[in-house]
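Sharing a structure with you now.
All protein chains of the complex are present and in place, except for one that has been dropped.
Right, subunit A next:
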C-alpha cells in the first residue's frame, strides 16, 4: 500500500484499452482490396506507374490511384513510398478537376451570351449533327 502510494507516476495497473498498440491502427495491406490486392512491393511499382501515366491527360487514373491505395493515403507512416505517389496523384486530380470543371461550367452556364457565335460551333450536339456521328453507320 505504501509502495503504490509513494509513486504517483505509476500508471493505472488495470490494462484498460487506453494502451494503444501502434500496430492496431495501421493496416497491413496497402490496397483497398486488402488481402486480395497487391503486396507492398508491387504496390509501389503500380502506384508509380499510375502516377506517371496520369500525366497523359488522364486525371481519372489519378483518381483510381487514390481510390485503390486509400489505406496508404490515410496512414502515411505505414507506407511511405506509396504515400509519396498517392498524395501527388490526389493533388493532381483535384487541380485538374478544378480547372476542368471551371471551364465546363463556364461553357455550360455561360452559353451563347458569353461566347457568342463560337458556342454554337463548340457545343457537342451541333458538332455531332454536323459530322454525322450518330448515324450508326
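Criterion: a residue touches a chain if its C-beta (ideal position, glycine included) is under 8 Å from a C-beta of that chain, and two chains touch if they have at least 3 such contacts; residues count from 1.
Note that contacts and distances are computed from a predicted model.
Comparing "Protein phosphatase", "Two-component response regulator", "Presenilin" or "Protein rogdi homolog" against the UniProt entry of the hidden chain yields the protein name "Presenilin". The omitted chain makes contact with subunit A at the following residues, 28, 31-33, 35-39, 42, 46, 57-61, 64, 67-68, 100, 103-104, 107-108, 111, 122-125, 127-129, 133-134, 136-137.
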